[in-house]
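Omission of a single protein chain aside, the complex is shown with its protein chains in their original locations.
On to chain A.
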Amino acid sequence: MPRIASSGPGSVPRWILAIAIIGALFVVLPLVAMVVRVNWGEFIPLITSESSVDALLLSLRTSAAATALCIVFGVPMALVLARTSFPGQRIARSLVLLPLVLPPVVGGIALLYTFGRQGLLREPMNVLGIQIAFSTTAVVLAQTFVALPFLVLSLEGALRTVGTRYEAVAATLGAGPTTVLRRITLPLVLPALVSGSVLSFARALGEFGATLTFAGSLQGVTRTLPLEIYLQRETDPDTAVALALVLVAVAVLVVGLAHQAGSRTRAGGGLL
C-alpha cells in the first residue's frame, strides 16, 4: 500500500519519491562517471590547447548566432501558431516541431539537399554568389534547424496559457496590433521567451549530427566542441573527456543563469 509521506513540500507518495530518485541517478551517474575519468593533472593543458579553445569559441559564437536566428523567426512562428487559426494549422505545427524527433543526421542530409551545392536552392544561391557548404554559416544553419522547435514550443505554450484577455482589453482601449504585441503580449511571455532561448542555445551547443553531415569539420571554421570531442576520442580520450566536461559545465552555467533570470522576471513559464 502506498503511504503518503508526512513531511516535505507538496507531500508525494514515498514510492513516487523512490522512483524519482532512481530516475535522477540515471541522469546524474553517467556525469559522475565522466568526472571520475577526467585526468585532473592535465586538465588545464588539455582544455587550453589551440584546437580546444578554437572549438569552444566557435561553439559559443555559432550557438549565439543560432539562438538569435531562433528568436527572430521563432517568435513570429509561435505567435502565428498560438494567436491565429488557419486551415492545416495542426499539420503546420507538427512540421515545425519535426526537427525535435528527426535524427540530427537526417536533418543534416535534408539541409544538404536544400542549401548544398547540388541542392534545391543552388540556382538562386549561385546567382547571389552565396557559398554555404563547409562554412561557419552552415554550422549556424544546422544549429538553428535543430534548435528552433524548442523556442517555438515553449513560447507557443506560454502564449496559450497567458490567454488573450489583456490583449483584448488593450485593443478595446485603442492600441494597435503592434502596440499590443510590444506592450502586452511579449512582456507577459518574457520568461518563456528567455527559457526557450536558453533551451535553443543549449541544443545548438550540443548539436553534432546535422553539423557533421552538413558543414564538415575544420578547426576554427566548422569544428565545434562536440565535433572536436568526437575526433579527439579517436586518439586522445583524456582530451575528449576533459572537453566533454567543459561542454557540460558551459551548458549547466547557461541554463542556470537563464533560469535565474527567468524566475526573476516572473515565476514559472515555458519549459524550464
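Operating definition for what follows: contacts are C-beta pairs under 8 Å (C-beta built on N, C-alpha and C of every residue); 3 or more make two chains touch, one makes a residue touch a chain; residues count from 1.
Here, contacts and distances are computed from a predicted model.
For the chain that does not appear here, its UniProt entry gives the protein name "Molybdate ABC transporter substrate-binding protein", which is one of "Small RNA 2'-O-methyltransferase", "Molybdate ABC transporter substrate-binding protein", "Insulinase family protein" or "Gluconate 2-dehydrogenase gamma chain". The residue from A:49, A:164 or A:217 that touches the chain not shown here is A:217.
Shown as candidates are A:43, A:73 or A:134; the residue that touches the absent chain is A:134. The omitted chain makes contact with chain A at the following residues, 112, 116-118, 133-134, 212-213, 215-219, 222-223, 227, 230-232, 234-237.
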